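Okay, handing you the structure first.
Of the protein chains in this complex, one is absent; all others appear in place.
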Amino acid sequence: MSALLKVEDLHVSFATPRGVVEAVRGVSFELGRERLGIVGESGSGKSQTGRALLRLSARNGRIDAKRLEFDGVDLLKASERDMRKIRGARISMIMQDPRYSLNPVMTIGDQIAEAFLIHVDAPKREARARTLAMLETVQIREPEKVYDLYPHEVSGGMGQRVMIAMMLIPSPDLIIADEPTSALDVTVQMQVLSLLDDMVRERGMGLILISHDLNLVASFCDRVLVMYGGRVMEVLEAGKLHEARHPYTQGLLNCAPELDRPKDMLPVLTRDPAWLDE
Amino acid sequence: MSVAAERPGGIRGWLLSPSPGSRRQARCQRAYIGWIAFRANPIAMTGLIIIASLVLMAIFAPLLTGSDGLQPELENRLQPASAAHWFGTDQLGRDIYDRIVWGSRITLYIVGLVSIIVVPIGMAIGVVAGYFGGWVDNVLMRITDIFLAFPRLILALALVAALGAGIENAVLAIALTTWSPYARIARAEVLTIRKSDFILAAQAQGASNFRILRRHVAPLCLASVIVRLTLDMAGIILTAAGLGFLGLGAQPPTPEWGAMISNGRQLLLDQWWVPTVPGIAIFVVSLGFCLLGDGLRDVLDPKNSGG
Partner (left out) sequence: MISIENLDVRFGHGTAEVHAVRDVSFEVARGEVYGLVGESGSGKSTVLRAIARLTPGWTGAIRVDGEAIGHRRDRKAARKMQMVFQDPYGSLHPRHTIDDILSEPMEIHNLGDRTRRIRGALEDVGLGPELRFRYPHQISGGQRQRVAIARALILEPEVLLLDEPTSALDVSVQAEILNLLKRLQRERGLTYLTVSHNLAVVAHLCKRVAVMNRGRIVEELTVEQLRAGAARQDYTRQLIAASAGFDREFARSLVTFE
């Protein structure tokens, strides 16, 4: 199976008044039609890695890589026009909080239909039918009714499902989900993840799940990249979380309180500056 | 320490030190960082230079002028610009340059007095209405709406007509017609922070409502009010000039710029400099305030600077 996405030595840096800040420093990975997790704490560069894949870094950002290739297209050299065709249609991004990502003055159905019409030339009637079908796919019970609701009229969990429907309707090949469930309750989180899981299995998409929650990501993804300080510390296979070798990964695992293993005081994570030079 | 040695020393080092040693140093540092941001904005700096020149002109008026601009010298009537009279003279032979310089004091006097009245009234009403909500909000905001509903110049005209012409009455009239938008701005600002955790934290500490308004709420509204005030200055100057022009503001022979235009208006075609020079002065100062306000908005607005 040929890789869908090839990333080699990715660097993202930002010019700030206080000098250049390097957010991502030499990240490499390949992604097939699988679920890849990127885990790290704030400032680890995990979100910037996700954004760089779509060239959505902030205006003062600079993306460099030896290779950044999606399905044979060189993302570094692609024109802004080509990028617009790729964004949404072939690579979709799901953000953390649906309330900020949905247009508040447009009904949910119209927004999803528009996402479809931007990428596919089809009559409005078909867009509506597709939208209703998609709402059903993301397990919304009364799609006809929800179609005409505004974003503020639905719960956080439903809003996130609407976002997923919107991102899926152009049938992308790759979904980048940046903390898609952090704002949600645990049970709703499970439902949203199971939905993403179905999509990967049934449609053969690639999925990059970016999160701070190592345990959650490890239980969901096929592979996990653990990032710290803009670098990949370790790549873990699914289910082999407890074979983690890197002291950073071990530290992250140990310092989280666990229900089934009580600890009196939690071990504090000590960071070794040498990790950044390896 | 080797780290400390790499930092700039002296006053800049003090202003940029990452661990300020006193409240005063912390406040100075914040002001300095704001100033760096402000300095980088050329439009704002232009505005600041114009306004600073106006202030300097007002302070040093006696040194900058040859006369007090009030005494008629009828033998020098309507002279065009020359080395002796840079902007020419008016129909009473008074030097227009001198009158413009002395007039800057009146402009600043009006602007300053209006601000002193408008900001506290607008802030107090807006902050109280926004914080308490409910019927307090309803009553205060309906009063504000009433003042907002009047056309500004008409209400000012009516007030001056009732109180009598003169600078103080013009200022009062302008202030009464200007405060309402400030109440609205302050209220809008309070509504966004009223439910913040830091307000709840102050409440949980047992702080009184008055203390919360004074220490926690008002300082956060002040920035947008000051920005709005600076942007409004142009309008205030124009209204004052308008009242002066209509003969309801400053009375002759006071060198108020609006009144100067009014007195020179019949001369526009033949001795154009008489009404034009004060017109340019009003224009430049209004522009200066607008540019300054724009720059201040970028520096002061907490939403832009992230704290």
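For clarity, chains are labelled A and B in written order, and residue numbers in each chain start from 1.
Definition applied: a residue touches a chain if its C-beta (ideal position, glycine included) is under 8 Å from a C-beta of that chain, and two chains touch if they have at least 3 such contacts.
Fair warning: this is a prediction, and the values are worked out from it, not measured in the lab.
Interface note for the absent chain: among A:41, A:64 or A:97, the touching residue is A:41.
For the options B:136, B:188, B:201 or B:284, the residue in contact with the chain missing from this view is B:201.
Against the chain not displayed here, subunit B makes contact via residues 18-23, 25-26, 30, 196-198, 200-208, 211, 215-216, 219-220, 302, 306-307. Touching the omitted chain from subunit A are residues 41-42, 156, 185-191, 193-194, 197, 212, 214-216, 218-220, 251-252, 255-260, 262-269.
The rule we apply is simple: only the chains that are shown with their structure count from here on.
Between subunit A and subunit B the centroid-to-centroid distance comes to 49 Å (mean Cα coordinates, whole Å).
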